[in-house]
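Pasting in a structure now, in structure tokens, and then I'll have a few things to ask.
Complex shown without one protein chain; remaining protein chains in place.
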Amino acid sequence: MNKQQALALLDDEGYLLDLALWDQELAEALAKVDQFNLTSKHWEVIYIIREFYQEYQLSPAMRPLVKMMANKYGAEKGRSIYLLKLFPQSPPKQAARYAGLPKPLNCL
Amino acid sequence: MPLLCPTGLSPLATEAMKKNILLIFRNPPFANSSNSDTLDIALACSAFELPVSLLFLSDGILQLLNHQQAELLAQKDLRKRLNALAMYDIEDYYVIDQDLIRYQLSVEDLSLACKVITQQQLAALIRQFDTVINL
Amino acid sequence: MTQANPATLHIISKSPTHQQLYRDIANALLDDDAILFIEGGVYACCGTEATALLAATNNIYALSIDAQSRGLANTTPAAITLISDQQFVELCCQYHKTLSWF
Partner (left out) sequence: MIFSILIYASSNSSQTEQSALRFTRAVLQQGHSIHRVFFYGESVNACSNLIVTPRDETNITEQWLTLASAAKLDMVVCISAAVRRGILDGAEAKRHNKSSANLSEGFQLSGLGQLADAIIMSDRTITFGN
């Protein structure tokens, strides 16, 4: 997928317009366009965030994301520092983009 | 009527931090957007470290009924988002015994683990909060 | 600094037709709380509802402009104090918080 094709699928904040289109391949393609490398550690977060959405119909904010990571992967990964290293812009927003979820509730 | 009003007072930063908030749900599911709107306030307050408690009053308890199938009405199921509250550290929920009795419900019928208070305790509960929002 | 009063100002904007609302309000009241009727709530002044709430608190007010506009200014019982917008603001300052019922 080239940049133009990818952008056509996104709103101008980079979130997927049609959530049903999401699959792993698409996430990788979007990351590539951003020149962002998705490692297995990133994928852990992406899957967690999708799981959260399935269960609660909500893209998580930082606090619940940290909690959910801690529950599933232990205290070391359940810290905001850890998540911020993986997604330096904003873990809830960046991960929601690659996870094909709506932007987290706009709080600020 | 002697009404005196001190002007120009503002909360000290430390005082502001100590504030807590009670959000009241008074409407049944699908009636209007007030329950969903109130829930969104709860999530926003949590992001600001504001301690939040929820009161399901009158028809508000009907929002918590198990076995709802919102998808039949092409609606989002608010209970899924209500269940997320604990993940946002919002775990203080109240219902009134009379409301349970009126609809012949018990706490097992409700999707959140609510504290049941009596009608007489309602006023004292409200007294504990600095801000109450009742949409 | 007179911020000691921990009581609540209940602002009611629906008429007594909303019976369950009025029952909830009655349960939510402590005796040092105050009630302010605004908008359609001022119709409570001409029925027995306000009298029932009077048993719970002595501090009952109605927004004068809302009572006047609805033709109730002269029929409001003496126990209910009609107040201006300015006094509404002063009441909000006097009480620790407001709780709106609609």
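All chains are identified by letter, namely A, B and C, in their written order; residue positions are counted from 1 within each chain.
In this text, a residue touches a chain if its C-beta (ideal position, glycine included) is under 8 Å from a C-beta of that chain, and two chains touch if they have at least 3 such contacts.
Just so you know, these numbers come straight off a predicted model, no measurement behind them.
Engineer: Could you tell me which of the visible chains the hidden chain touches?
Structural biologist: Counted over the whole complex, the chain not pictured touches A, B, C.
Engineer: What residues on chain A make contact with the chain left out of this view?
Structural biologist: Missing-chain contacts on chain A: residues 11-13, 105-108.
Engineer: For the chain that got dropped from the picture, name the residues of chain B it touches.
Structural biologist: 5-11, 16-17, 19, 21, 32-34, 37, 40-41, 43-45, 47-48, 50, 131, 133-135
Engineer: In terms of residues, what is the contact footprint of the unshown chain on chain C?
Structural biologist: The missing chain touches chain C at positions 11, 13-14, 38-39, 65-66, 84-86, 88-90, 92-93, 97-98, 100, 102.
Note that only the chains that are shown with their structure count from here on.
Engineer: Go ahead and note the Å separation of the Cα centroids belonging to chain A and chain B.
Structural biologist: Whole-Å distance between the two chain centres: 30.
Engineer: Tell me, which residues of chain C touch at least two other chains?
Structural biologist: none
Engineer: Return the residues of chain A touching two or more other chains; collapse runs of consecutive numbers into ranges.
Structural biologist: none
Engineer: Which positions of chain B touch chain C when the two form their complex?
Structural biologist: 1, 3-6, 9, 26, 57-59, 96, 119-120, 122-124, 126-127, 129-132, 134
Engineer: If we count contacts the way the header does, which residues on chain A are in touch with chain B in the complex?
Structural biologist: 52, 55-58, 60-64, 67-68, 105, 107-108
Engineer: Could you pull out which chain B residues touch chain A in their complex?
Structural biologist: So the residues of chain B touching chain A come out as 40, 43-44, 46-48, 76-77, 80-81, 83-84, 87-89.
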